[in-house]
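Omission of a single protein chain aside, the complex is shown with its protein chains in their original locations.
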Amino acid sequence: MMTGLILHASAIGLLLTGIYAIAARRHLMRNILGLAVLESGANLLLVAIGYRQGGHAPILVAGQTPGPMVDPIPQALVLTAIVIGFGVLALALALVVRVKENYGTLDNREVAERLRAESREARS
Amino acid sequence: MILLVTLIAIVMLAAAILTVTLRNWLAATAALSVVSLALSVLFALLRAPDVALAEAAVGAGLSGVLLALTLRRVGLWTNNDGKPGDSQ
Amino acid sequence: MTPALPAIIYPVALPLMGAFLLPIAARSLPELAGALGRVVVLVSMAVSAMLASSVWSSGPAVSAMGGFAAPLGIVFYADRLAMLFVLALHAGVFLFWPRGRGENAGAFTLMLTLLGGGSGLALSGDLFNIFVFYEIAAVASYGLAASGGGRAGYAAAIRFLILGSLGSTLALVGIALVYGATGTLNLADLARLAPRMLNNPLGLSAFLLLLIGFGVKAELTPVNTWAPEVYGAAPARVAALLAGVVSKLAIVVILRFLVLAFPMPAARAALLVTGILGVIAGELAAWRAPNLNQAFSYSSIAQLGMVAMAFSISGPAGIAAGVALALHHAVVKPAFFMLADRWRAPLESLKGAAKDSPLAAGLFVLLSLSIIGIPPLPGFWAKFLFLKAAMASSWSLVWFAAAVMLAATVVEAAWLLRAISAFYASAPQSAPRPPRPGMEHLGPALALGALLLAAMIFTAPLGASINALADEAGGAQAIAARVLDKGE
Partner (left out) sequence: MRRHYPQHRVIRPMGHQGNHGRLAASALFLAGLGLLLFNLVASIPFGHAPLHVGRAILERASGETGADNIVTAILLGYRGLDTLGEVTILFTAAAAAGMVLASAGRGQAQGEDAGFIFRTAAWMLFPFLLVVGAYIIIHGHLTPGGGFQGGAILAAAFFTPLLASPASPFNHRVATLVEGFAGLAFIVIGLLGMLGGGQFLTQLFGKGAPGALFSAGSLPVLYLAIGLKVGSELAGLMASVFGGKEKA
């Protein structure tokens, strides 16, 4: 019971830390780190939801009668989510490299302001 | 189990807060890897060995390397004093 | 019992196969890469059309992936609603295929994955699987936003990516909550369990989290700040595709969630409120926008808000109105984006544009009349359906929404007329001539204009078809029975 409380609280702690880093911090790199923390929180929450008191890992071992096992579905979902997260992270970093090259800054708000200024300029 | 979980959770949350606050980018990235490693231990404790393995390999390993390489490429590798124009 | 139709995987499988092969082909035959991609889209479109006609004639079809029956495995559920938007996506991808050859192979690949992911989004009947397909479409959109090569594209793309990933991760938390409460991810299964297990604060929070997540692509307030930036920075074709079709897919998915998994008034109210906010914020921002491209970006937010308002009305009438609004917008807005691509200058410098490019200006007038809702044009019927559904509802908030829509129509008409009067004004002698939309812009826009006129002629059968579609999509328990109760 206590364990569950701690795990749920840590998952939510990770989620909130991530949201803070994305919403309140201005540096793009910080936003991306926050995204990674946020994803960790979601993953932990999912795995914790699938846990079962006294359950075994969902792998059959030859010659043993299987005991009660934890729910395998959240684990499969989290595996998928981890890989998705890495793909998004890699694309984000590639874009960061180009933004830095082109704007010389990685300050999210400054980039947004210059973007807005550029879209106002007449283009033909 | 409860002691172990508590200990790891504290380490993980502390590392997460460091990730979003540390001014040294390399240290912040390292802190993120610590989050992933702690998470991977928690996954193992929650009877999810597959997930633990993936989190360790992808979250702590590859993501960390990729982040570090990007920091080097955008010139934040050693920037730990935070120029005024480049707010963190 | 529902026929099993394994072939409904093709609209997903064919584009993805094409996407995997395209980079290889582009390395050895760079000049053929674009054509190859278009062929893949056409083949997939032909197959989808065949599937759609089978769905239209013999009812919805189901395919359980891997042969694992419904709640255990992932099911694809193809009804008229899903097939309609699959076809619309194919048409959009074909029409707005990026220009260029081998050097643009990256964009071609992304278009194909967007097509595969979007089709899966419309067809999938599994919560997490929908999330995966949504991420495919999202990642492809981030890439396409940057595909113009300009620096603004990179900046818009990274900001889009951060907002989008924040949303998706929150949606994942919502999925986790749903799974924790019910133990299933299958939407049909949820349709049976929801009245008992999700009709509580937990269910509402899960819906709100999903709404934030999927609302990013559906341009719902408050997670639509990316739209003007991306539509301003991305190539016009990408803006047309994202605003025209991809956003509609996202809102159709939200409709599916609402109908199947969250049949509670509070969830409807949440969608209605975001819709109202979107309409107000979008039209006001469009009125003040610095140029046409930005105005259309904001008005696209308003139009999707209208669709959200319509979908929040319970019963088939609301669904029919929403689908009509969505289809109309999917035809009109991409055409607007194509026309406005060259007309990004402030309105004063566009004076006399009608003289230089009469065809484009005329088309602009036609599209404007339809989006304002002048009677014989399809836009009128879409808005009329919405008003009818709203008046039939006993929910006073919907009446307010209807009033908001009428007010928004006035604002929209005002700024559109401002643009039109600039086009037809006589230019001062000294002024440089305004730029003209080229054939690469006019072509797709004319095709869409023709489609709009065709829809005007076939209003009656189209309306009957949409009504049948809405009846089918609104019956949650009937859908559950089709997916789950197989006469094995």
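Each chain carries a letter (A, B and C) given by its place in the written order, and its residues are counted from 1.
The working rule: a contact is a pair of C-beta atoms (placed from the backbone, for glycine too) under 8 Å apart; a residue touches a chain by one contact, two chains touch by 3 or more.
Note that this is a predicted model, so its numbers are computed, not measured.
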item	value
Visible chains in contact with the missing one	A, B, C
Residue of C:T113, C:S314, C:S370 or C:T409 touching the missing chain in the full complex	C:T113
Contact residue for the chain not shown (choose from C:Y77, C:Y154, C:F257 or C:F364)	C:Y154
Touch list for chain C against the chain that is not drawn	4, 6-7, 9, 13, 16-17, 19-21, 23-24, 27, 63-68, 71-74, 106-107, 109-110, 113, 116-117, 120, 124, 128-129, 132-133, 135-136, 139-140, 142-143, 146-147, 149, 154, 157, 177, 179-186, 189, 201-202, 205
Residues belonging to chain B that touch the chain removed from view	48-54, 57-58, 61-62, 65-66, 69-70, 72-73, 75
Residues from chain A at the interface with the omitted partner, ascending	1, 3-5, 7-9, 11-13, 15-16, 19-20, 23-24, 45, 48-53, 55, 57-62, 69-77, 79-80, 82-84, 86-88, 90-91, 93-95, 97-98, 101, 113-114, 117
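Heads up, the rule we're going with is that only the chains that are shown with their structure count from here on.
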item	value
Chain contact topology (line, ring, star, complete or other)	line
Centroid distance [mean C-alpha coordinates] between chain C and chain B, Å	37
Rounded Å distance between chain A and chain B, as computed from the means of their C-alpha atoms	12
Per-residue multi-chain contacts in chain B, two or more chains	none
Two or more partner chains touched - positions in chain A	18, 96
Chain C partner contacts - residues on chain A that touch it in the complex	15, 18-19, 22, 28, 31-32, 35, 38-39, 41-42, 45-46, 49, 71, 73-74, 77, 80-81, 84, 87-88, 91-92, 95-96, 98-99, 102-103, 108, 111-112, 114-116, 118-120, 122-124
Contact set on chain C toward chain A in their complex	128, 132, 135, 139, 142-143, 146, 151-152, 154-159, 161-162, 165-166, 169, 172-173, 175-176, 179-180, 183, 185, 228-229, 232-233, 290-291, 293-294, 342, 344-346, 349, 435
Complex interface listing, chain B residues touching chain A	1-2, 5-6, 9, 12-13, 16-17, 19-20, 25, 28-29, 32, 35-36, 39, 42-43, 46-51, 54-55, 58-59, 62-63, 66-67, 70-71, 73-76, 85-88
